[in-house]
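With one protein chain held back, the other chains of the complex are shown just where they sit.
Up next is chain A:
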Amino acid sequence: MVIARKLDEAIPHTPIQRSAATLSLAYVWVAYAAFGLAALAGMLQGMVRGGIIELPSWTNYYQILTAHGVLMALIFTTFFIVGFIFSGVARTTGGSLHGAALKFGWAGWILMVTGTLMAVVTIVMNEASVLYTFYAPLKASPYFYIGSALLVVGSWLAGFGVFASYRKWKKENPGKMSPLFVFMGVTTYVMWIIATLPVAVEVLFQLIPWSLGLVPTINIMLSRTLFWFFGHPLVYFWLMPAYMAWYVCIPRIIGGHVFSDSLSRLAFICLLLFSIPVGFHHQLMEPGISAGWKMIHVVLTLIVVIPSLMTAFSMFAVFETTGRKKGGSGLFGWLKKLPWTDVRFFAPFVGMLFFIPGGAGGIINASNQINAVIHNTIWVTGHFHITVGAAVALTFFGVSFWLIPALTGRKLTKIANRMGMVQTVFWAVGMFLMSLAMHTMGLQGAPRRTDYTTYMDHPTALGWMDYQRVMAFGGGLLFVSAVLLILILLYLTFYAPKGNTEYPIAETETKQEVPRILERWPVWVGLVAFLIILAYGYPIMEQIQHQAPGSPPFRTW
């Protein structure tokens, strides 16, 4: 078996230094604590919606729905991403993080954990059942908004830590192109910091003063526009670190090379440019935004197809060339040579397969009038469960199986590998059944984010019930998988035998020239600013100058 042999070899690089490993692990474990709670909430939700259980009177569907969304989509992802990027930056810049990066890293962790606790406490107290999109004029406790702000600011500090490492590396290696992983990490944070500015403005200048009662009303349209200004790039913030694992780590795991250094960087620059000026495609069915502006955002959204196609090509080019080098012949013989029993490859590969229908569904969602068929139906829930919940999550799981033992100085054992394979299969089957049921029901008009209901036994709604039960069954499998995952990761953190696990970082086969312009940040940040002003400048000015009468706060739960 490929994996067994590799683990017995000495690892080809210095392990990550203790101080950086501890920081990274601290982020990753907060991520998985949130993941565990979120998985429990998600399973309960599925069972309620499937009509299988009823919740006790001290809680309700929308409270656990808020918990699931906030903990999974905001806390699990953000903490894991920050921890993963810190570890990879340390690994590719000599094995450690310097003082400034560590200080930023820990300051960010403290802010993010404080923010998370504030949000979780308000949700548990039922003071914030506003879902993770917190649309005004539903008004949560001010502490919920303050907690969210701390989470965002903490992630900025983590980003500054990565920038500091990057600057230090550039100073020590004048004239050289930065390591691919670091470049991608920096691009991800540049995108993230720009994209979180509008939601910070929404939270600080609209939601917090209004929720404290300092101002009587809020501009609803502006708050929604600022939210989706952030809300769509948020999904690229989840996706880009998964792409980092696909571009940089997986080629090494299968014994191959990075397909093309320049192309990988170009794909990330495209993601930086076209993630942000696209938010209106989440608001296609809203009044108050003209059809012309909506179309501009739709076109900018669809351009993301290009870096996605580049990524798909690169991945399969790496798989094929590596498989052929190992003796695979014929049209598909190379497929047999891939390490199918190595969970470090298998889990993210299954994720990639989910991403194919996920991408196709995304094009439907973003397409102007077709959106009317599926907007706010449970199709959308199905869509982001196969994208972030499968493609991204399975990649993060696959990364965790080697990242955690690499950080704790333990071994990814054969048994842990095998359990990981089982866990991946459970996740994939559960997600397949659940999202298939969701997509199907959504096409028939079943709404998302809705407690169990038959709409007074209306025949249309009764037609959804069988699918809802399939959805609940899929959710059950996902929960089993989540529990298994937590157990495996606890084992890898505390109990697995001491030893070395490789932190896989692939390189290009031959030295490749990379166009210098790819690292000229003022050019790219300038272009991002230009695209944002083009897409948002006029509409936001309009929304401020010709605003609808404001809304007072409501608590309807």
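The rule is simple: a contact is a pair of C-beta atoms (placed from the backbone, for glycine too) under 8 Å apart; a residue touches a chain by one contact, two chains touch by 3 or more; residues count from 1.
Please note the rule applied: contacts and distances are computed from a predicted model.
UniProt records the chain missing from this view under the protein name "Cytochrome aa3 subunit 2", selected from "Ribose ABC transporter permease", "Cytochrome aa3 subunit 2", "Cd(2+)-exporting ATPase" or "Diguanylate cyclase". Only one of A:L97, A:M240 or A:L284 touches the absent chain when the whole complex is considered: A:L284. Within the whole complex, the absent chain has one touching residue among A:K414, A:H458 or A:R520, and that is A:H458.
Residue A:Q444 is the one among A:T114, A:T341, A:Q444 or A:N500 that touches the chain missing from this view.
Touch with the chain that is not drawn comes from one residue among A:Y32, A:Y62 or A:F384, which is A:Y62. Checked against the full complex, the candidates A:P497, A:P522 or A:P549 give a single residue touching the omitted chain, namely A:P549.
By the touch rule set out above, chain A reaches the unshown chain at residues 60-62, 65, 129, 131, 135, 137-138, 220-221, 224, 260, 262-263, 266, 283-291, 294-295, 298-299, 302-303, 305-306, 309-310, 313, 317, 363, 367-369, 371-373, 375-377, 444-453, 455-456, 458, 460-461, 512, 515, 547-552, 554, 556-557.
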